[in-house]
Every structure is written in C-alpha cells, then in structure tokens.
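Here it is, the structure in full.
Here is subunit A:
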Amino acid sequence: MDTINSQSLMPQEAYYHAFTKPGTYNWGFMIKQKYVIQVQPLPGGQPNKQTIIQVTFQNGSFQIPANQTNLSIYTGDSVSWEIPSNAPGTPGYSIVGDNGQPVGSANYDNFSNRSLGIYDAFSHLFWTPGNYQYNVSGGAGGVQQGSISVLPRPSSVPPRTSPAVVVLNDGATPKPPNPDPVTFPAGTPNGTTVYTLDTVIWTIADGSKIVLQTQ
Partner candidate 1 sequence: MWLTQGHEFFAAFSQSGIQKLLNSVFAARPHYFNYATAALGGGTTGVTSLSPLPVPGSASAIDYKLNFPSVPVIQFYPNAAAPPPQPTPTPPVPPLPQPYAWTLNQFVIFAALSMDVLQPPSTLIGGSLELWAFGHPQLNTTANTSTISLVIDDIEISDAGTLGPIVDYVSQLMLNGLLSNLQIPTDSVGQGAFGFKLEAGPTISSQQLQIWGSLA
Partner candidate 2 sequence: MTSGKIQKPRPHVGKAANPFANVQVPKVVPATPAIAPASDATVALSQDALTLLVQQALDKPISGQNSGSWGPFVAGYSLNLNVSGGAITLVDLGQQIRLDSVVVSGIINLSIGINLGAILPNICVPPSRACITLFGHQICTPQVCISWPTISVPLPPILVPPIGLSVNFQVAAQQDGSNWDVILKVFPFSILIDLTPTVNTVIDAVEAAVRNTLGQIPGIGSLIDDLVDGVLNALQAVIDTILGAVEDLLKQLIDLIDLFSPTVPFRITQIPATQKILPAGAPGDAEVDLTISSITPVIVTPTPPPPLPIPAPPPELVISVNFA
C-alpha cells in the first residue's frame, strides 16, 4: 500500500501553492533558504499559470534548476514542487517559505506543505491498489476522515487526462472530504473508479495548518 503524508513529499506527489499577495518570498527545503519567488500584481486580462519546479536529490541534498532559483510570477499564479521520477532512495522533503514580513502582521504571508492553507493543493499518484483510509487534521474543524479504494488498473483503461479532485474543508464550517469515498466525477470516460497509476489531488477550500495522512 502507498503511504501518504502531506508533510513529507515523495516522488509521486506534488505540492501546489497559489500566490495571492504581491511580494518577495524566500523559500527552501525543510527551512526557509535562499530561493526567491517575486510576486507582482497580475496585469489585466492575463490568465493565471502554474510554474512547476522539478526537484532532484543529488549528493545528499535537494536541488532545483538554476533558472528557477529566482522566479518572477503574478498574483493568482501557482507554483508546484515535484520529483518527477521514482529514483530509489529519495527521502521525503518539505517546502517552507514566507514574504519576510513580521510574523502575525497583516501583511505576513507564508506557505508550506507541512501546514496546508487555503487554495493549497497536494496530489498523490497511486502505485499500489488497496482500501486507503486517511485523516485530515490540524484545521479548526478537528479531524475529518476520508477513504479511497484503489483498484488494479485494467489494461483496457487508458490514462486519465485529469486527476480526481477532493475538496477539503476543515475551517470554521468543517465538512467531510468531498467526494468520499474518492471517485472520479460521474460521466468520466472509462468509469469513476480510481485505479493504480491515477492521480488524486486534494485541494483546501477552507482551513489552515492542515495535514493529510493515511492511517
């Protein structure tokens, strides 16, 4: 069975953060480091886009491409972190960053997969079948529970073009994960079942400091 812990990112997982405030954010692996994301106001009419940072683990440390150490993006854009291969021996990692403003002040903005906040997302590609039970915790709404049943993929089912989406709501008005159990939406070609090699993405509709973990 796969093990899922949103606080520790593995190769088949990704963390997504949408930047809503302009500013200069410093970020790093496990602790805030020297990588920079500059967020500027979005020009009118320009669509949002996703910047994908492909992380590699070499010589005992996590690396990113040189041309991504200082990113320039716009408000509403998102940045995701992923390790794009199943290289054996890669340890789990976490992303931590903030905009340098005093902690607790109105302008302070931070992001981390260790503490998922509103509009953050976390995805997992399932390798092994099984009945997964998971907890959503840390938010104001206490612990929510969800499940997902992953079946072995028949060779007749081609790869999905989009992930299965689960909306988490662990804020002032907590709700169970939606949908629960996790399935693809009705009407999805080739059925609603989640198979091995399918991706599920959990997105935070409300709440902060959220952790998702299989039991």
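Everything below uses one rule, namely that contacts are C-beta pairs under 8 Å (C-beta built on N, C-alpha and C of every residue); 3 or more make two chains touch, one makes a residue touch a chain; residues count from 1.
Per the selection procedure, all candidates are chains of the complex that A comes from, given by their letters.
Predicted, not measured: the structure shown is a model, and the values here were computed from it.
Novice: All of 1 or 2 belong to the same complex as subunit A; which of them touches it?
Specialist: So the chain touching subunit A in this assembly is 2.
Novice: Would you pull the subunit A residues touching candidate 2 in the complex into a rising list?
Specialist: Touch residues, subunit A against candidate 2: 2, 11-14, 16, 18, 47-50, 52, 76-78, 80, 82-88, 119, 121, 123, 125-128, 152-155, 159-163, 165, 196-197, 199, 201, 203.
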